[in-house]
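All protein chains but one are shown at their positions in the complex.
The first chain written gets the first letter, and so on, giving A, B, C and D; residue counts start at 1 in each chain.
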Amino acid sequence: SGAMADTRVFAAASLKTALDEVGQLYRLETGNGMVAAYAGSSVLARQIAQGAPADIFVSANTDWMDSLDTAGQVRERMDLLGNRLVVITGASGSTPTGGPLTIGTGRVAMAMVASVPAGIYGREALTSLGLWDDIEDRAVQTDNVRAALRLVAIGAAKSGIVYQTDAMAEPRVQIFGTFPEDSHTPIIYPAGLLTGARSESHAFWQFLQSEAAQEVFRAHGFLIPEVPE
Amino acid sequence: MTAWLGPDEWQAVALSLRVAVVATLISLPFGVAAAYALARWEFPGKQLFNGLIHLPLVLPPVVTGYLLLLAFGPQGPAGRFLEAAFGVSLAFRWTGAVLAAAIMAFPLMVRAIRLALETVDPKLESAAATLGAGPRQIFLTVTLPLLLPGLIAGAILAFAKAMGEFGATITFVSNIPGETQTLPSAVYAFLQVPGGEAAAMRLVIISVIVSMGALLASEMLARRVARK
Amino acid sequence: MTAWLGPDEWQAVALSLRVAVVATLISLPFGVAAAYALARWEFPGKQLFNGLIHLPLVLPPVVTGYLLLLAFGPQGPAGRFLEAAFGVSLAFRWTGAVLAAAIMAFPLMVRAIRLALETVDPKLESAAATLGAGPRQIFLTVTLPLLLPGLIAGAILAFAKAMGEFGATITFVSNIPGETQTLPSAVYAFLQVPGGEAAAMRLVIISVIVSMGALLASEMLARRVARK
Amino acid sequence: MNLSLDIRHSLPGFALDVQFDAPSGITALFGKSGAGKTSVVNAVAGLLTPDAGRIALDNSVLFDSRQNIALPVHKRQIGYVFQDARLFPHMTVEANLAYGSRWAADRPGPTLAELCGLLDIAHLLARYPRDLSGGETQRVAIGRALMSRPRMLLLDEPLAALDASRKADILPHLERLRDELAVPMLYVSHSVAEVARLATTVVILENGRVAQTGPVGDMLSDLQMVRQIGVREAGAVLPARVVAHHADGLSELSVSGGRLFLPRTALAEGATTRVRILAQDVILASDVPRGLSALNILPAQVTDLRAGDGPGVICQLRCGTDHILARITRRSAEAMGLTPGHDVHAVIKAVSVDPVDVGRG
Partner (left out) sequence: MNLSLDIRHSLPGFALDVQFDAPSGITALFGKSGAGKTSVVNAVAGLLTPDAGRIALDNSVLFDSRQNIALPVHKRQIGYVFQDARLFPHMTVEANLAYGSRWAADRPGPTLAELCGLLDIAHLLARYPRDLSGGETQRVAIGRALMSRPRMLLLDEPLAALDASRKADILPHLERLRDELAVPMLYVSHSVAEVARLATTVVILENGRVAQTGPVGDMLSDLQMVRQIGVREAGAVLPARVVAHHADGLSELSVSGGRLFLPRTALAEGATTRVRILAQDVILASDVPRGLSALNILPAQVTDLRAGDGPGVICQLRCGTDHILARITRRSAEAMGLTPGHDVHAVIKAVSVDPVDVGRG
């Protein structure tokens, strides 16, 4: 009904395209609204900790959700999405060869390896594949994973390490290889219904888990983690 | 045109304009007062005061935003006080965006006004005093008019800065469409998704046109005032 | 003290200092020239030029960085030219950080110098001309010294801005420890992880101390110069 | 109205230590460049706060270091015509003048139209100060100060940049202010002619101190003063009364020593005034000379003689009850055998009494 207030979702910026679509679908199907504020997970988590008027938080990594959870700010929690880490090159670069993952010469664009999730996963994976020592000095670290994608797209870096979802949406790059799933901690986007959530937001919380929503996420390249038990 | 930008984007443009105008107007009297104090008075802690004003210029904007959040957020001491005393809430409101923009633009404004103030000849002010004008009247009739070009420059600089402010704003008041999503926040959101560049550039062009227009207008205004 | 900050952080502090100092020094002559042209000359396209200088103030820093990358990146026209002609490469280098910082700080510097320039009485310059000083000599012996307080203010403002610049820098030259990891990048990195606030604040404090020190020094210097 | 001033103030390399009383009328501050005239005037205006001392205008204390009084500038109601005009650059001439009257006290004073006519600035009203010539600027500055109808007027060499005819136009107005409105003035000038015409009292500053002070008549006919003033400008100021205006354009005045014929003055018959007779305009004759173009010949008695460094001698004469000075060569003094007590005739050219030097008494 029109009287219901819009559900307010604080979501990691990289979810914008997919989540906006889910929001539209939600409005189509239920007539209710969803408003999403997109920013870095760290910014949003701090704001929630300081009492921001959010109902649902979708983080790009588990650490920030954990920190809110520990503080007692999360009422209900789920692993909403998963993702894969891939190696990309420019669209005109050499095509994938198959076989074990390799990374060519030249600069490798990736998110900051010490702090930004995609970078952390990336280093983990490279280390476990024994490639990190080779890459470390060629790594160009960006403040977020989209910037790494962009560096490869405009040719400033030869290759890059990004999420599969990013790579799929950018026509100027191609996926050169995908990291084995066991080479890094599973990439999880946890979602949380916050303790201060208004009752009307429960509907959207449910909708996020619906088949229709998951279809949208899948279409953007996300994985849907299996629900335990 | 409505097709060129979505309703959310138009909302962001309108909000940014509102935030920048209000931030500029509200901070103007404080800017003049601070500039006056710095240019004309000697008082203990003057350099500390000066440093404090310049802090937002020096701090990474994210840090400024974070500090604002800590102080003026719903849990922050200043935030609670304002809420309790005046029922004013800043965090996650457009009013908070005004505060962030004003604070970030303040050093630029004060600088410009202060430089202008330092060029106003105190001899003219003492001439006004001998004609019977008191300090307040001297300020209004002599100092302020002579200050006008600098004041306009400072205000427009602050406006432009406020139009472009991002880091502190998104950190303090988040990026809530229709409430706190300013033009730069919208640009940011677009830049975070692949293929968002075109939409981002459209917003950037609007922002540039507005700020450049203001800058140009201020140049002409300042010149008209100065030529007299 | 070394325990208080890790070696990477110390490196970031050193690099930021180097970048800010070099950016300030290199842009100073250009800043003076641009301010002079804007304050004293009339030429076609003057307002365009003025607008261009102010662009970095108005654009979101990320956009400025992106434009720099497009122009000066390995594939950009300016980048290729510099590489071919002088073997200079800016992208992902500390020199690129200098360029980004200089461009971001340029409007502030030009503003300050220009305001100061507008207060230099042209009558004094014409007096110097009657004493046989040519335009260049007048500039060096009369205009420049009278300009000095404004020049110092402008330079320090630019320095402070350069110390704090983040968005354009990280977009243009990324964050390569030891090469392009400036203080604000390090702060940003710390803020990305839960519990990193304390480390970030330590860096912020260093940054504030440096910038405030510079600001204070400039105040005193400008005053000494002006009191003469 | 009486200004009493007693201040001490030190600047690096210069010390001010000045005491004087300025009674009603115009007090001239006279002294070489750098003697401290502007500093004294600034202290009265409140623009310079002396290290110590007291300044009072009648019963109203402007400054007293002991009582810790220092009336703010804008409350002093003291007009100031600055050495450097200080017009407001952002206002037209008209607005500058209007500014003067904005906080004017409720006291009679000249209107804007009157001042425009007097100072010949009506055609400048719409201009901005930077479009004025040096003299025009100063005239407007005088106008602005007068518009504020001050209790007292300070003038720091206001006429230095004006030509003789403009000076002559403005002086009568200053006189009228002095007399009709009883606006007392402190008048800094280098010109003895101006001082002699306007001033009631003369204060001579030398190196930050008062070297001499007294009523203008005494000062200017005092032999000691000749040195301070300069030999060219020495001369006596005599009280006089207008007796008659003659058809040939001469006015007849009586002074204590006899009758003087001057170019016609604007004063009514019976009015009192004063005339200045420069020492160098007086010729002495042993006998009543005949066939001379000089109209004024007064009997006088030598009272004092003072030789200078040069060939000149200043001769003080009693003429009626007043003194006049004559400057002659030593050679003539010897040839005529002049000694105190000697009876002579003072020959004064009618026209040598400057119209500017005939002020109101």
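The rule is short, and it goes like this: a contact is a pair of C-beta atoms (placed from the backbone, for glycine too) under 8 Å apart; a residue touches a chain by one contact, two chains touch by 3 or more.
No experiment lies behind these values; they were computed from the predicted model shown.
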item	value
Among shown chains, those touching the left-out chain	C, D
Which of C:Val13, C:Val98, C:Val142 or C:Val187 contacts the chain that the document leaves out	C:Val142
Absent-chain interface as seen on subunit D, which is shown	11-13, 31-34, 38, 83-84, 123, 127, 131, 133-136, 139, 157, 160-166, 190, 230, 232-233, 248-250, 261, 263-264, 280-281, 283-287, 289, 291-295, 310-312, 326-333, 336, 347, 349-352, 354, 356
Residues from subunit C at the interface with the omitted partner, ascending	123-124, 126-135, 137-138, 141-142, 145-146, 228
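Keep in mind that, in the parts below, only the chains that are shown with their structure count from here on.
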item	value
Distance from subunit D to subunit C - Cα centre to Cα centre, in angstrom	61
Distance between the centres, which are taken as Cα means, of subunit B and subunit A, whole angstrom	35
